[in-house]
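One protein chain omitted, others in place.
The first chain written gets the first letter, and so on, giving A, B and C; residue counts start at 1 in each chain.
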Amino acid sequence: MLRLLTRELRLAWVERSGGAIALIFFLIVVSLFPFAVGPQPQVLARIAAGVVWVAALLACLLSLERLFQPDAEDGTLEQLVTHGLSFEAIATAKIIAHWLTTALPLLLLTPLAAILLNAPAASWGLLAAGLALGTPALSAIGGVAAALTVGLRRGGILISLLVLPLAVPTLIFGVGLLDPLAGVAALKWLAATTLVALSVSPFAAAAGLRAALE
Amino acid sequence: MSGFLAMGGYAPYIWTAYAVVAVWLTGLGLVSWRRMRQLEAAADALRAQRRAER
Amino acid sequence: MHRFANPARFLRLARLIQPWTAAAMFACFGVGLYLALVASPIDYLQRDTVRIMYIHVPAAWMAMQTYAVIAVASLVSIVWRHPLADVAARAAAPIGVAFTAICLITGSLWGKPTWGTWWVWDARLTSVLVLLFIYMGYMALWSAFDDRQRAARAAAVLALVGAVNLPIIKFSVDWWNTLHQPASILRRGGPTIDPSMLKPLAVMGLAYLFFFITVLLMRMRADLAAQRLEAAAERRVMAQEVPA
Partner (left out) sequence: MPDPESASPLTVTDLACRRGGRLVFAALSFRLAAGRALLVTGPNGAGKSSLLKLLAGLLAPAGGTLERPGHIAYLGHDNALKAVLSVEENLRFWAGLSGGAAVEDRLARALDVTGLAALADVPARLLSAGQKRRAGLARVLASGAPLWLLDEPTVGLDTASIDRLGPAFSAHLEGGGMIVATSHVPLPLGAPEQLAMGGR
């Protein structure tokens, strides 16, 4: 499984323009809000956390369609199975690779987004911590949705439809982290949500992949 | 000299700005230069080899 | 194989003038930095932070100039289908990104002491930010294709569409800015540049320009070499497919 993960990371590095697209998309979405609601720093500061979270969520969705689809098309998925990798191992490697190549770089960009939205420096830490803790759930849920839609023609749009409702808890608790009163509770719930997502998703994604090979 | 470095109290901003410009431009310049040298060397070696075969 | 219409002539030309532009670049940077950091007077209002302007404003100029180069090259590429135009356009984009990013970062470093925040949605800075996104979209489009001809064609069209839209974007951002413009925000670094500041600005501008030309030539030569290597690999594949 480790060997597959290292190859996924190598492939992501060779085709890094794909990863960069998600990062640019993240910054563009963040920049759209000032155009929409006006540049007043006070207004932006108040909605900053929510905007960063929504932008990060959407950016994570971008690369999900390419998670399993290319491997199903070029026979790689078949070969991985005949080489003895379980569907669960394949799904886990892919989800981890997705998190490392998409969510992690996003984390590094949150200060930039926070600056654009005039978020107070004090909130950057909580914002980054929330994203670090919440994005694994997004990768996990996204992995399941990607596995379920392998082979479908318009899989990409469908993935967003499947992931977004399931991502609501992560979004609420992630932004809730910055709430002065309920911050600690939000942290616990966020961690719980991510743990549940991480523990369920390899098996759900494996079922999806197994069905795709039928 | 220290007056010059202090930049009228705005030293951190001014020197960071100049550092960013210096790092980014020299970085881009060096990377482009190294890439040019490597690729042209490989291409020329290939051409010499093909000419030798002919 | 029109792909290599006349790179030989271009390569000779590039090898000839590249040392000169590099030398001019270093000279201008030397003089420019001296003028900017040492010789120029302190602006009575912004004190020393004006020294950031000397590297900020030329970067904004060059960000626009680079896009103009890409747009012209794209036009040449579409109208006369000259392969070198695509090579030039693709080589210029990363340099454009560099100038745009430098402009934004130095602008932010200039804004902090003046307004106390790292980023202000000032009309000019915002337009440069949008330009940065256009550059990145342009580069992403280039690397989205395997087939180089299709990539060149698509990128040329995008560059021209971008060129047509830039003035509209500039106008809309200015309009958006005045819409929300609380009168109190000081219009920064406007026409109040007194003559003594013009010299460092001009020299630094020249330095950036020579940097652009030098690095552009380097990246073009690298891209042409890469194309030759790719063609060689394809020949190897072809030769292997039909054993002699």
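Here is the rule we use: a contact is a pair of C-beta atoms (placed from the backbone, for glycine too) under 8 Å apart; a residue touches a chain by one contact, two chains touch by 3 or more.
Only a predicted model underlies this, so the values are computations on that prediction, with no experimental measurement involved.
Report, in label order, the displayed chains that the undisplayed chain touches.
Within the full complex, the chain left out of view touches A, C.
Among A:20, A:43, A:58 or A:81, which one touches the chain that has been omitted from the display?
Missing-chain contact among the listed residues: A:81.
Touching residues of chain C against the unshown chain: what are they?
Residues in contact with the chain left out: 146, 233-234, 236-237, 240-241, 243.
Under the stated touch rule, tell me which residues of chain A contact the chain that is not displayed.
Touching the missing chain: residues 3-4, 7, 10-11, 14-15, 73-76, 78-85, 213-214.
The rule is short, and it goes like this: only the chains that are shown with their structure count from here on.
Based on the touch definition given at the start, go ahead and assign the chain network to line, ring, star, complete or other.
Here the contact pattern is a line, an open path with two ends.
What chain sits nearest the middle when you go by CA atom centres?
Central chain: C.
Indicate the whole-number Å distance between the mean C-alpha point of chain A and the mean C-alpha point of chain C.
32
Could you please state the distance in Å, as a whole number, between where the Cα atoms of chain B are centred and where those of chain C are centred?
15
Compute the distance, rounded to whole Å, between the mean C-alpha positions of chain A and chain B.
Computed value for the inter-centroid distance: 35 Å.
For chain B, which residues count as touching chain C in their complex?
Going through chain B, the ones touching chain C are 4, 7-10, 13-14, 16-18, 20-21, 24-25, 28-29, 32-33, 35-36, 39-40, 42-43, 46-47, 50.
Report the residues of chain C in contact with chain B in the complex, numbered from low to high.
The touching residues are 33, 37-38, 42, 47-49, 51-52, 55-56, 59, 94-95, 98, 101-102, 105-106, 109-110, 112-113, 211, 214-215, 218-219, 221-222, 225-226, 228-229, 232.
Which of the residues in chain A come into contact with chain C in the complex?
For chain A paired with chain C, touching residues are 17, 20-21, 24, 27-28, 31, 34-35, 38-41, 115-116, 118.
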